[in-house]
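What follows is a single structure, written as structure tokens, with notes after it.
Showing subunit A:
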Amino acid sequence: MAVREFAERGADLELRGIQKRFPGFTAIEELDLTIPAGSFFALLGPSGCGKTTTLRLVAGLEEPTQGRILIGGADVTDTKAHERPVNTVFQSYALFPHMTILENVAFGLKRRRIGDPLAKAREALALVELDHLAQRKPQQLSGGQQQRVALARAIVNRPALLLLDEPLGALDLKLRRQMQLELKTIQEDVGLTFLHVTHDQEEAMTMADTVAVMNKGRIEQLGAPEALYELPETTFVANFLGQSNLFTGEVVASTDQAITVDAGGFRVTVPSARAQVHRGTITVGVRPEKVALHTEAPAETSDRNTLGSGRVIDVSFSGVSTQYLVDFGRAGTVLVFAQNIGHGPVASLGSEVWVSWAVAHGFGLSDVAGAGAAAGVRFDADDSTSAIAVQRRDDLVAELEEG
Partner candidate 1 sequence: GTGGAAKPVAAADKSATDKTVSWANWAAYIDEDDDGNYPTLQAFTAETGIEVNYEVAVDDNNTFYGKVKDQLALGQDIGYDTACLTDWMIARWIRFGYAQELDHANLPNLANLESQLQNPDFDPGRKFSVPWQGGFAGICWNTEAIPGGLESVEDLWSADLKGRVGVLSEMRDTMGLLMLQNGVDIAGTWGDDEFGTAIDQLREQVENGQVRNIKGNSYLEDLKSEDTLAAICWSGDITVLNAEAGDKWQFAIPSAGGTLWNDNFLVPIGSPRKTNAEKLINFYYEPEIAAEVAAWVNYITPVVGAKEAAAAIDPELAENQLIFPDEDTLSQAHVFRSLTGAEEQKYQADFQSILLGS
Partner candidate 2 sequence: MTDAPGRAPAPRRGRIGLGDWLLPAYAVIAFVFLLIPIGYTFVFSFNDSLKSNIAWRGFTFDKWLNVCNVEGGAVCEAFGNSIVIGVVSTVIATTLGTMIAIALVRYRFKARSAISLLLFLPMATPEVVLGAGLAAQFLAVGVPKDMTTIILAHTMFCISFVVVTVKARVASLDPALEEAGRDLYGSPAQIFWRITFPLLLPGIAAAALLSFALSFDDFIITNFNSGSVSTFPKYVYISASRGIPAEANVIASAVFLFAIALVVIAQVSRAARAKRLAKLG
């Protein structure tokens, strides 16, 4: 194999009909994917959806139950991990605790008998600004530093394909954002193919050329970050990739240009071209930042959807923007983000407001949002991520009051 050579440039990766079953559990149902050479590809999805498994299949640490894996056109499905021109930055770093930082970084070079491995390793460490700690052991480093060592250890090998398994997971928000920028710059400069796994949507969107949203072992939607964000096709994508206001109802009018849905008494129109389904009960939505808040009833125009009046039930200031949660009774609640251009919030808790948005900003989904989903913060509550039940709080409070 080519692993004795530094990769000239990134290689493209192709997964064909991959399936992975563990005893008693199918982690990946059916996966087809092509990642062009030199691109930065992000695999985004909730915990347990099969992201790590996909990476491990590519790295050769796991064998697919079905399907083929091609790197740079060559079928590597039956090639062993240590013979694939691939390197991984592991979710848990997996730095060798018994070696110094320098030895860690030089490990891969030595295995391939690349000349002067220590000097090269030292330069890779300099790249991540850790050359002064070259002689330390991993456990003497902070989480962020370990992360950077893991990165250096992979990059130094100049693999045709670099796999990153939540490499920024352990960092705090600030450092995380900073590292994202750096990682992206490195990728652009060295021209390698990056396959980046994350469950942080902001991370995926700021870094990647292409984002694939994965859910329960399948890829739900794939595309450029903006395209994905502006036009989500499924409830899952609409909610996982940013937040959405969703309305479910019957299609009551439909033209070539637009379809209109009755959502709890209000009429919501979306462009036909932006709707996946055009008849029956469908779910339509709009992003909270696209929604404008009015303290007086706005004039109705055909190119805007207007809802009102509703009552502000929560205002929360988050610095850059203020979030309003507006209750529209049967139609549910609507979340509005207003960037803080002026000072302070424009509407106060409890006040009567109207909301509106351009019809062009709406979208229609291919599936119908679950009945249980409340507006605003809306996502499937699963066993490990379900929310605190507000409804039962009052019982306890009452009970505790007595006790």
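Keep in mind that, in the parts below, a contact is a pair of C-beta atoms (placed from the backbone, for glycine too) under 8 Å apart; a residue touches a chain by one contact, two chains touch by 3 or more; residues count from 1.
Criterion applied: all candidates are chains of the complex that A comes from, given by their letters.
Here the structure is a predicted model, which is why all the values come from computation and not from measurement.
Looking at 1 or 2, the chain of this complex that touches subunit A is the one numbered 2. Residue ranges of subunit A in contact with candidate 2, taken from their complex: 3, 59-61, 80-83, 86-88, 90, 92, 94-98, 107-108, 111-112, 133, 135-137, 140, 153, 157.
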